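Only a single protein chain was left out; the remaining protein chains are all shown in position.
For chain A:
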Amino acid sequence: MPTLEIRDLHVSVETKEGPKPILRGVDLTIASGETHAIMGPNGSGKSTLASALAGHPKYEVTSGTVTLDGEDVLAMSVDERARAGLFLAMQYPVEVPGVSVANFLRTAKTAISGEAPALRTWGKEVRGAMENLRIDSSFAERSVNEGFSGGEKKRHEILQMELFKPHFAILDETDSGLDVDALRVVSEGVNRAKETTDVGVLLITHYTRILRYIKPDFVHVFVDGRIAEEGGPELAERLEAEGYDRYVGTGATMSA
């Protein structure tokens, strides 16, 4: 059973004033099929963890380890990580003009599985997945993320999660900016992926709202670049009632 292990991870971000430490010793182990919610106030480093795991060049790992089934993730390039089974649903998906969604999905799927998907079944699979996520079929011919609304971008991210079938998916604030209907559609997609592929999920969120639709097995409270408290789903309920004040003590608030 695949395991994603993060040990004592320290990460700095490049700034004009030089490297600035963001993550200060993160320890986390995720097994297949598990869903871990990472919650925390703005600026606590949640999204940095997501980007660093995917290998974004802006973030430098200064110490610590990340392994996927014992393989050194940090030694892998961005594309190698994806092919090893890591998937990052991005908070701000990037527009790629002139590259159609259909072409992009096929190219990525081919790269990840090492062979082109069978024409007969692939088209049907894509259409079915798009239908499930209420993505109009015309999107296949549109340029990746170009002119998509916030909700369309997030659904397009989850579409990829369903089609690429990663071992571990990191959802970086996938719920932010979604209305209730879109949140439900996106959550259904994540839950389908969980049921059909045994994917391990790292769900990064500021709000508890999405946890009504995607049930976490574990909840981690992220404060100042490390995990301040861990627990089961009941921890999320407490956060809902109390906010992050008791962790940060600076009046940081939280809304559900």
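Note that in this section a residue touches a chain if its C-beta (ideal position, glycine included) is under 8 Å from a C-beta of that chain, and two chains touch if they have at least 3 such contacts; residues count from 1.
Assume contacts and distances are computed from a predicted model.
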item	value
"MoaD/ThiS family protein", "Fe-S cluster assembly protein SufD", "ABC transporter permease" or "2-oxoglutarate ferredoxin oxidoreductase, alpha subunit" - which is the UniProt name of the missing chain	"Fe-S cluster assembly protein SufD"
Among A:Asn42, A:Thr62 or A:Thr107, residue touching the chain not depicted	A:Thr107
Option touching the unshown chain, where A:Leu4, A:Ile22, A:Ala37 or A:Met90 are the choices	A:Met90
Residues belonging to chain A that touch the chain removed from view	54-57, 77-79, 81-83, 88, 90, 93-99, 103-104, 107-108, 111-112, 143, 160, 164
